[in-house]
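Excluded from the complex is one protein chain; the other protein chains are retained at their positions.
For chain A:
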Amino acid sequence: MLAGKIMLQSGGETYRVEDTMTRIAASFGLKQTHSYVTPTGIIFSAEGTGPTRTKLIRISERSTDLKKVDLVNSISRGISNGEIDLQEASERLNEIHSMDLTFPFRIQVVAASLASGCFMIMFNGTWNDFLPAMLTGGAGFLSYVYFHRFVPVKFFSEFLASFIIGLMSFFFVKMGFGHQLDKIIIGSVMTLVPGLLVTNAIRDLMAGHLVAGLSKGAEAFLTAFAIGAGIAAVVSFL
């Protein structure tokens, strides 16, 4: 159960979560298990001798942490090979759950700004726009994370972050520091684009998890809309 929760919160695909839970249960001797996973909750029931036991877990917050997905995956591999017993497995899962494995925040911001600059070049931008794109991209990512801490509404912080990106790149171009407004904005916005969500949504849909796929798709669409609206607000006012 905890394994499923960690995986789902860290951005694993729905079918992978179900698969992992069923496997773990099977290797602990529960042959009849059913799991139903959506992006916002897990229902898992185990039939054995005695009454069927069912558990429900509500997932309220999701983020992207592929390292945790990887770790849980290797634990479940160990369990089904019989290398790890129940006690040890739950200890290790608890450990993973409480760990904060993310890269230091500063490095994340640097990575975001680097990615923005590189994307700007990849979209046929010129090298003299590299620095402005880096600055706006880093600032956009920074403001996204900070706004998200203040207001836990994801779409609102995305909107504000892209608004700031638009504003900053506009002023850079006005000052003569940046040159092509479009390229700078596109490069910087890429760090906020819901690439992972789109991919996961499609994979879930194809694996037959229609509810999960559609709801993830809706989330991705809303995110894209928030970003677009933020940029549009800047472009239309200035």
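Going forward, contacts are C-beta pairs under 8 Å (C-beta built on N, C-alpha and C of every residue); 3 or more make two chains touch, one makes a residue touch a chain; residues count from 1.
We adopt the following convention: contacts and distances are computed from a predicted model.
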Listed names "Insulinase family protein", "Branched-chain amino acid ABC transporter permease", "Threonine/serine exporter family protein" or "Glycosyltransferase, MGT family", with the criterion being the UniProt name of the chain not displayed: "Threonine/serine exporter family protein"
Residue, one of A:L56, A:V151, A:A218 or A:V235, that touches the chain absent here: A:V235
Given A:T22, A:N73 or A:S215, the one touching the chain that is not displayed: A:N73
Touching residue (missing chain; options A:T54, A:N94 or A:T199): A:T199
Residues in chain A touching the chain absent from view: 11-13, 16, 64-70, 73-74, 77, 101-103, 107-108, 111-112, 114-115, 117-119, 121-123, 141, 182, 185-186, 189-191, 193, 195-196, 198-200, 202-203, 206, 224, 228, 231-232, 235-236
